[in-house]
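Showing just some of the chains, left in place.
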Amino acid sequence: MDAIPNILAQRYASAAIRDIWSPSGKIRLEREYWIAVMKAQVDLGMSIPAEAIKAYEAALDDIDLAAIDRRERITRHDVKARIEAFNEKAGAEHIHKGMTSRDLTENVEQLQLYRSVRILFLKSLAVLKAFSVKADEYKDVVLTARTHNVAAQPTTVGKRIAMFGEDLMRATRKLGALLEDYPARGLKGAVGTQLDLLTLFDGDVEKVSQLESRVLKHLGLPGQLFTVGQVYPRSLDFEVISLFNLVASGPSSFARTLRLMAGHELGSEGFSKGQVGSSAMPHKMNARSCERINGFATILKGYLSMVQGLMGDQWNEGDVSCSVVRRVALPDACFALDGLLETTLTVLTQMEVYPAVIDRENAYYFPFLSTTTLLMEAVKAGTGREQAHEAIKENAVATVADLRAGKISANNLAERLAADSRLGLSKEQIDGVISSAEKLSGKASAQVDAFARTVTALLKDYPEAGAYEPEPIL
Amino acid sequence: MDAIPNILAQRYASAAIRDIWSPSGKIRLEREYWIAVMKAQVDLGMSIPAEAIKAYEAALDDIDLAAIDRRERITRHDVKARIEAFNEKAGAEHIHKGMTSRDLTENVEQLQLYRSVRILFLKSLAVLKAFSVKADEYKDVVLTARTHNVAAQPTTVGKRIAMFGEDLMRATRKLGALLEDYPARGLKGAVGTQLDLLTLFDGDVEKVSQLESRVLKHLGLPGQLFTVGQVYPRSLDFEVISLFNLVASGPSSFARTLRLMAGHELGSEGFSKGQVGSSAMPHKMNARSCERINGFATILKGYLSMVQGLMGDQWNEGDVSCSVVRRVALPDACFALDGLLETTLTVLTQMEVYPAVIDRENAYYFPFLSTTTLLMEAVKAGTGREQAHEAIKENAVATVADLRAGKISANNLAERLAADSRLGLSKEQIDGVISSAEKLSGKASAQVDAFARTVTALLKDYPEAGAYEPEPIL
């Protein structure tokens, strides 16, 4: 039987993330970690032969997954299997001294997560920039904004895009903040008291502290925990996956809205070069990548539910009821968010907007959206407010009724009002008001500028993020 | 970089379930389905050369996953890639006539799910039987039942086990009922109106009906839907995964309680043959398999969250925002429940109970649990109720206080009460009452018998379920 691949990793995630979570990728991280521990132990006076360390270093990439798997099926202890495998390759038995399994796995898994967060943070920045570029491109394309999915007031396409970008901006910042304060569990021993390390160093508290510091420095995580048990609090996993969900929010609302716009042919997610749409049904530019973005967001909610189930459920100093859950939820949440960001970046790059269709829609709705202004103009021109209001209301209601009944096919409210002597405005005056509705997008354009400036400032220190190009998506 | 495997499938699920969801397993199901459609089409008058069908049948297992993958990366259309691949292998172009992608994928995915449910149903029955066997084995081992995790009244170990079994029993029945009424989407065309099939058969409604009937018969699902759109309602996926969660409930509560019992050394999940526990810490029989069962239950909640996110979110006749979610949640939920059931079966087979430790606990608590009876006996013997109550209360409170203060290490309430003239009962009388607390497990044993009878009746038609043995677990 063929092996069943991790569909999120293999189908949607980028190579950089896959590399971190691949079986051999993880084992490499563990081995580097063991070597770092040994070197620190030597520095602090423990006698481990230099050639042994060299042998371990030489064996770093000599990873035989199948052999490790066979070992585990005998010992039923995954860490022990990996210790033995590394020892065998190096021909020595010096790793893992004074350590318990969790001293290895907790820290290495945190490292995997942290490195993933770093990639995802940079990719979020890249998406932010793409939002900003598109918002700028369309900042003055006036569009009929909708509330309750119904025409409401003018806005611009760019403002609409920036609106979703601002959602992502806050989330990206939070992700960036996490990179500054994410705490490692550290070398704390079986129940968190560092007993075994203290024993190893004959009770020398100072040496144990130094050992932990050096190892943490190797990991490169920005913070550390102090009074954990066997495990770090699972609220930390929840915090990370919760941020992933936050990051998904803006792209997801954007994708949902682009699906709506595609339904009106106001825009589309475009096609990748070379991709062939349905040739006989060229109008059918399905927003399938946008749909997928929404799908990823739904998936992320599921992984949040999983880590949520672990949080606040620690028994005493900890156990492994979290193990199988974290094996699934942590990598797969990283793959899902990575896929979401890659897809969003692609959509933002390829999306199209159809100003002519937008104009047609505006033409249809602007007469209605202009009624307030028309009322003011009529009053200015000397018509009584109540009389003007009555005239507008009657004609507007009749226009909608006729449009819906098929009596007319274009909005002729302007003609009706011009013909209604109660209002006292000429066709020219009325047309003038309606055509200037275009200008009624308020601060939309200025808001896009402000958004773009903030994005630029945010990306200043991350030029690589601004230059990032997504991998081709399926 | 090595491929990232589906951890649930590869590490925890059994071969039977993996087979259904493996890439090639799915493609085989699709190919069988296409052939069934062609044969039905021929029966109904369409001309497809017999040798072409034979060529398809010959190519059934000639599946080149990598080649299909390459095709998809060009067309960006997974079904089209698989059509072309099959056509190429058969040297013909007759499959998929009058069909839209969903006519293939919806039905085949339902088939995968249905076959998985059948396996999981039988496995649930196997677990039920294991509950029954263990409950019977310990049906008369009197145990101090706990509410609020504190000693309450006597029960028996067997009754406790049957209690969790009854939870699973209802869920298993529901799963069995699903096997009787799960409805296929059927061949409904792009928007559910069967337009393309009608066109194919020149508007012959009867032929279209017959075609669908034959194809559904091939699938073997027990029901069908009638007025779907492009997709079947995603509430159906929710219904299935929701039942999976129900099935997980009894095993999960059982596992949680066995973890609690292990903490008191009243029992343990045992070891598999050959497995070596910590030799120097032989008391440390970690309930890691039980912890894993709880982990699987948490995972299942996450997959429910995913399909929950799809339910009630159908836009018009449907779209593919569900696609990536279902690619993950449907197979992975099957793997997780399969792993849970395999593990539960293993634990039920290997678990141990320590009657001597149970007796020690009973001896500690039964004097307290007997106070109501002692009061009645004292009153019968002529002591005033209030006076007796006062004497019992004072001595009980003092005993607890002394135990907690370390003044005494065994419960000596009996001695105290015998020495308290207010109560008017001799040491022998008091001991008699306390020792008969053993008998105060009420209908516990009878309940186990009733449970066992129901399980036996339920398994009568499924001898293979009763005989099932779990695969070795990690």
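Residue numbering begins at 1 within each chain, and the chains themselves are lettered A and B in the order written.
Criterion: a residue touches a chain if its C-beta (ideal position, glycine included) is under 8 Å from a C-beta of that chain, and two chains touch if they have at least 3 such contacts.
A quick note: this is a predicted structure, and the numbers were derived from the prediction, not measured.
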item	value
Number of copies constituting the complete assembly, 2 shown	4
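Please note the rule applied: only the chains that are shown with their structure count from here on.
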item	value
Gap in Å, rounded to a whole number, between the CA centres of chain B and chain A	33
Partner chain B, residues of chain A touching it in the complex	1-12, 15, 18-19, 21-25, 65, 72-76, 78, 259, 272, 274-276, 286, 288, 291-292, 294-296, 298-299, 301-306, 309-310, 315, 319-325, 327-329, 331-332, 339, 472, 474
